[in-house]
Each structure stands twice: as structure tokens, then as C-alpha cells.
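Just dropping this structure here.
Only one protein chain is missing; all other protein chains are in place.
For clarity, chains are labelled A, B and C in written order, and residue numbers in each chain start from 1.
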Amino acid sequence: MLDRLKFKHVFQLRVRNYEVDWQGVLHNANHLLYFEVGRFEYLKHLKIKLDFDTMRNDTKVVLVRNEIDYKSPAKFDDLLNIYTRISYIQKTSFAFEGIIENATTTRLISENIAIHVCLHPHTNEPMPVGDEFKKILQSFEGETLELRERSNSS
Amino acid sequence: MLDRLKFKHVFQLRVRNYEVDWQGVLHNANHLLYFEVGRFEYLKHLKIKLDFDTMRNDTKVVLVRNEIDYKSPAKFDDLLNIYTRISYIQKTSFAFEGIIENATTTRLISENIAIHVCLHPHTNEPMPVGDEFKKILQSFEGETLELRERSNSS
Amino acid sequence: MLDRLKFKHVFQLRVRNYEVDWQGVLHNANHLLYFEVGRFEYLKHLKIKLDFDTMRNDTKVVLVRNEIDYKSPAKFDDLLNIYTRISYIQKTSFAFEGIIENATTTRLISENIAIHVCLHPHTNEPMPVGDEFKKILQSFEGETLELRERSNSS
Partner (left out) sequence: MLDRLKFKHVFQLRVRNYEVDWQGVLHNANHLLYFEVGRFEYLKHLKIKLDFDTMRNDTKVVLVRNEIDYKSPAKFDDLLNIYTRISYIQKTSFAFEGIIENATTTRLISENIAIHVCLHPHTNEPMPVGDEFKKILQSFEGETLELRERSNSS
């Protein structure tokens, strides 16, 4: 269970009719789209360019793992809160956390952890997370951001 | 890393142009759609009705957790193999595993674990997995299917 | 060219990242989704139930034709105005018109005509448009709503 109190960024959206499945609930894959919307809004809010080139021009950022826990259904026309934060930064990777809740009832809809890795654009070798990116995040997230410097012993 | 040798069901599909993102690769949420296609084809192959009513008429099956590991990109027009199996059945839940690989090169694209829970349709209380469903799966999967009878001590 | 001055209903939405294609512009099929969002919001505003049962319980409403003219591209994060109106009602059919424009620049993005037909739910024979539906629309649209009573001479 992710800790909602640690989140400093929230974005609202409304479930569109074409995003519910034949059971009338938000399709499981669309949760991922919503968490991605949250990440884009989060980065926009922090004025981090969406191609991540604040980090380093020669760094490519790729999503390597998604975990989603579905807690309760979202329905057509529900207004949702998408909470987003970066929870930790390791040497060459970092993790986004996301929470979707019903904005009217605050009922929990789903949770997400999305792990990203920095790669060299040509060799695809892991690259260190950029210092400027780290600074912006530390400044925004403060103490809730975990820095795991020792995790990759290189 | 999932073990491809344990999978007895494979389904092929081709990446459609509208499923790649602005980077030219299969969008991360569409992997989930493909794994779902795999599960539907798997159940169809086993003649298990898609509303799962083989299990019990009064059972509702819901997806509660998805894990996806992205290993390499899929591109427009790539022919993909979607491997699907049910890896374990617990008292009131079961897990699908999925592997997507490039059908031409056998390069691994992504892996998925999708955990489903059986609920009473009215009370939403957990319900035991149906016996007929279990029998069909044991017959198809054989020894690779793990039965975790003791996991919920009720 | 549709006449923007005739539209009394507008709904705003923002282009989400997963709705642009590999060229960075809103995919042509997603225009249809946005026009549909406009129609749902329009009907919601008029308190017409989304299954159209205000019309008659035994009437089924189906979309039979879409026309879309693409005028200029919409990009990721663009804020859009979706204008929606019902332009005419015939004996057994009616037409929605839609306009998408960039909300910041008022540049025209695309236009849509969507023709719907009322059918008997069992026989699929054409059915007259319901009187209550007509009344609500006349009251909202006023003189801009064209009633083509004579069009089907039955």
C-alpha cells in the first residue's frame, strides 16, 4: 500500500466513455495510461523536458517495469485524482509511484510503481541519473525522496 | 525471468501501426492488451467460457495485480508470439503468466504476471476457485501447474 | 464548413500523450473519440440518459455514418474546445455536428457530422424519433435545430 501523504503532485481527469470496457469499468490497461498522464504532468510541473534531456543530452530513459494493484473499479464519468511522485533514485535508475483515487469519494482505485532506467543512447549501457534531474527532484520532493547511492557499487 | 519451456499455449499477432507510440515502439500499456489477448485465446482454447462461468455461476473473477517487465522494444509490423499459462492456483486466486517474444528472432520483448481473484458477485467476498476450472487446467498444464491449497488457511 | 455560431455547447479537453501518433499529432481515429466525448457531454448537459431511453424505452439508437474533415493537426497537451449540437431531426434519424478547435488559438482542427438512426430493438426496423427527445432539443437548440418532418413520407 503506497502512502498517499508522501505525494505532493496531483492531477485530475475524468474517465471518458471509450475508456471503459464491456463491463462498464475502466479497462485494466487504461490505468497505465492514466499513470503515464500523471508522470507527464509531474515532469511538466517541474519544468523537466519530456524527452528528459535535462538529465543529460546523451541519456535515454526507458521504462523497464510496471506494477499495478487494482483496488476498486473506476466507472464512466468518474472524476479521478492521479497522485504522482518519484520515490527513489538509484545510481542508474529511479522509480515513479502513482495512486489513482476517486476524487469525489477518495476511494482508492489503483496503485502503480514504474521503474525507469537511464541508458546510453548508442550502446544501451546503463548511465548515471543526471545531477540536475536529481537536484530538481530533491528540491521538490524533499525528505520523501530516497537516494540510494550505494545500490550500484560502481 | 519466466521459464518459456513451461508454456504450452502460444498465439501470434502482429503489431499494428496505431499501437506504436511517437518513438516508433509498442506503447507500454499495449503490452497489457497483448497479454490479455493471450489469456482470452488460452481460455478459448480450453473451451472455458470467457465470463468464467465454468467456475461457478455465482463467481466473479477480477484482475487484482499486473506485473510487467519490459525487456526490449517491439516495432510496427513485428510478428509476436504471446505465450500464456496459468502458473498457480490458490484457494481463492490464480495467476496467469505471459511472455511476449519476437516470433522471427525469438528475442524476449516482455513478461507479465496477472493475478486474478474469485469473488462472490453480490458480497464481493473471496470465493474458492471452481473445481471444474481446476480440473481443466490440471489436465492441460499437467505438472507445471502449481496447486497451493494450503495458502489460505480457511 | 460548419457554422460555429450555431453551437451552444462546448466542452474542453486536453490532448493526452498516448493519443498522439508517431508523427506527434493527434491520431485521425482519436478525433472520433473526442467528438463522441462531446456528444456524451451534450446529452449529459441536457439530462438525456446516455442509453437514450428518454426517447422511448423500445428504441435503439445507432450511429450509421461519420464524416470527418481534418483541417489542422492537434498536438500533445493542446487544450481543445469540442463544440457539439444536433443540427437536424428527421422522422427516424438525427444528425450531430461537431467542431474541434484549439482553445488557445481558436484555430480549427476538425469537423464532424455523425448521423444516428432510431431502430426497433427487436426487429431493427426504423422507429420515429421520440417526442420528448425532440422537445428537449427544440427547447435547447431553438431556431438552429432543423426539423425535417417531411423527409420520410410515411
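Quick note on the criterion: a residue touches a chain if its C-beta (ideal position, glycine included) is under 8 Å from a C-beta of that chain, and two chains touch if they have at least 3 such contacts.
Source: prediction; values computed, not measured.
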item: Neighbouring displayed chains - absent chain, whole complex; value: A, B, C
item: Omitted-chain contact residue, chosen from B:Arg16, B:Lys75, B:Lys135 or B:Arg148; value: B:Arg16
item: For chain B, the residues touching the chain missing from this view; value: 16-18, 33, 36-37, 40, 44, 50, 77
item: Chain A residues that touch the omitted chain in the full complex; value: 18, 20-24, 27, 29
item: Absent chain, residues of chain C that touch it; value: 28-30, 32-33, 36, 62-70
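Everything below uses one rule, namely that only the chains that are shown with their structure count from here on.
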item: Distance between the centres, which are taken as Cα means, of chain B and chain A, whole angstrom; value: 25
item: Centroid spacing, where centroids are CA-atom means, of chain A and chain C in whole angstrom; value: 35
item: Where chain A touches two or more other chains, by residue; value: 33, 36
